[in-house]
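The complex appears here minus one protein chain, its other protein chains still in place.
On to chain A.
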Amino acid sequence: MTQARYPLSGDKIILTGEHPVTIDGLDDCARFSLRIAPSQSAAASAALGLDLPVEIGGIASSTGRLALCLGPDEWFVLAAKADGAAIVSAFAEIYGQAPHSLVDVSHRETGIVIDGPLSALVLQSGIAFDLAAMPVGTGCRTLLDKAQIILMRETANRFRIEVWHSFSEHIWNFLAAVRREPEFNI
């Protein structure tokens, strides 16, 4: 029997003092991988109740739902766990007019939020592009250390990571180790 497993849910690391950083394992939510031709994206926007961003890296959110444009025809959709079934049925209705692929990947990933003035510095130790140049309100797929993640910058100091379960403990321990560096002034 397969069992849902949320290795990080409820876990929390809090570093107080001069450079506070918190790292939070988020509760489970609904996640979808959406693939649809850009010419049909208006139908998907209507089904989702928000305007799908067309630029890679763009994020749009409305009424608790969030869509991140990962590629020319690929979006990552986040919503509350209870909202997942409504999204599935809304997309089933448009399938005849706007063929697409909507895959429920809720079980595949886990969310981590890293917050605090040094969050970008902590992440930068494992990310190879310049985080200072990443605008607030954008996201992308990238590598953190050796693991693929989806990274979203929610505010200047607050990032959300989506990572596959099998990599999540590695990412968690990586962040836990790195955030000690400012503590020791390394």
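The working rule: a contact is a pair of C-beta atoms (placed from the backbone, for glycine too) under 8 Å apart; a residue touches a chain by one contact, two chains touch by 3 or more; residues count from 1.
Note that contacts and distances are computed from a predicted model.
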item: Record-based protein name (UniProt) of the chain missing from this complex, from "Putative sugar ABC transporter, ATP-binding protein SugC", "Dihydrothymine dehydrogenase", "Sarcosine oxidase subunit delta" or "NADH-quinone oxidoreductase subunit D"; value: "Sarcosine oxidase subunit delta"
item: Residue in contact with the excluded chain [from A:Thr22, A:Thr142 or A:Asn157]; value: A:Thr142
item: Residue among A:Gly49, A:Pro72 or A:Pro99 touching the omitted chain; value: A:Pro72
item: Hidden partner interface residues of chain A, rising order; value: 56-57, 70-72, 74, 128-129, 140-143, 148
